[in-house]
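With one protein chain withheld, the remaining protein chains of the complex are depicted in position.
Presenting chain A:
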Amino acid sequence: MLRLLLVLTLAAGPAAADGLTADHARRLEHLVVQDCGSCHGLTRKGGLGSPLTAEALAHFEPEGIAMVILDGVPGTAMPPWRPLLSDEEALWIAEYLLKDDDK
């Protein structure tokens, strides 16, 4: 729990600094729920893709998660999202996944 709080605190910093507009953030959240949810589940407990709960991702750095989002995982069904998402957006999603654990 302490560790989770720590991650949360660390993750919250850069996200706030990035300053995506509220509308932009809402669109990204929608993408996570709906499009990531197709494979990872709406509640992110996994499906064809692995679980993406904050607990499941707790030992990853946000930058590492953002890299996986942008480049995909070759040899698996995880596609590279770089054609559709910017670096900043991928990092926002990584941080969102790490802190949002109450679903």
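Basically, contacts are C-beta pairs under 8 Å (C-beta built on N, C-alpha and C of every residue); 3 or more make two chains touch, one makes a residue touch a chain; residues count from 1.
Keep this in mind: contacts and distances are computed from a predicted model.
The UniProt record for the undisplayed chain lists the protein name "Cytochrome cd1 nitrite reductase", from the options "Cytochrome cd1 nitrite reductase", "Ger(X)C family spore germination protein", "ABC transporter permease" or "3-isopropylmalate dehydratase large subunit". Although one chain is not drawn, its touching partners on chain A can still be listed: residues 30, 33-35, 37-39, 41-43, 45-48, 72, 77, 79-81, 83-84.
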